[in-house]
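Only a single protein chain was left out; the remaining protein chains are all shown in position.
Then we have subunit A:
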């Protein structure tokens, strides 16, 4: 029996562990190793050059600019997405006409709204990015957005071609793509809050907005924090959005470049500087870990069990 147990454990773990070890953990470890070499696609040998690649990154203006764009995405996209998600979830679940004795009421047709809001979530980022690239068509008479704006008397923009607007355009699409997920997530969270709590607060004379800010929001804090981490990961990446939508991969004038795209270009286009790209990967890992640690730290609070 004992013998059988260990044979079973090894039998079940062998394949998953082998796949994970070879394709995930080993590349992860190798990344640190490669980041200390001068390896490029042009030379077959690699030489250890210590922290030279990291020194290069620190002095690389383009890296800092890309990182700044990631930080902007990290600050703006999650805030806007989660705020809109909470707003719509509140509208769906509490904004309804009160029927009889119900203390809070969902809006009529909330299921239908949720189905539509969730659409972008099931679509590939590739589909979303290319679709919006067409909507942002800069031609004043041919672009959908420009034609629509002309209808209300606003002049045409070049959108993704405008260095000042391009990053904001990409952010808007990221928000558009992700709000639905949080509406559904927060709705599920709100549905799990017992109605007695709402009834108590309504009996105490609280109106709906007070109820929302003083009751619903604190009880949803855990879900919001998780959502924040998810959105942060999406914002730190943003590779597919930027690569597919921006002009010239991160343009105009590198005004939309992000670290993952810079890494990709460094590794697979600009003379295949593998060592340098690997070092950027390590830098990204550090930024991601700092972000995750900060979020979890800030979100830590006493749980209310219900």
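The criterion applied here is as follows: contacts are C-beta pairs under 8 Å (C-beta built on N, C-alpha and C of every residue); 3 or more make two chains touch, one makes a residue touch a chain; residues count from 1.
Definition applied: contacts and distances are computed from a predicted model.
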Chain not present in the shown complex, as UniProt names it (candidates "Methionine biosynthesis protein MetW", "Diacetylchitobiose uptake system permease protein NgcG", "Insulinase family protein" or "Cystine ABC transporter ATP-binding protein"): "Diacetylchitobiose uptake system permease protein NgcG"
Touching residues on subunit A - with respect to the absent chain: 4-6, 8-9, 11-13, 15-17, 19-20, 22-28, 30-31, 34, 84, 87-88, 91-108, 110-111, 113-127, 130-135, 137, 139, 141-144, 147-148, 176, 179-181, 184-185, 187-195, 198-199, 202, 205, 207-208, 223, 226-227, 230, 233, 236-237, 239-240, 244, 260, 263-264, 267-268, 274, 277-278, 281-282, 284-285, 288-289, 292
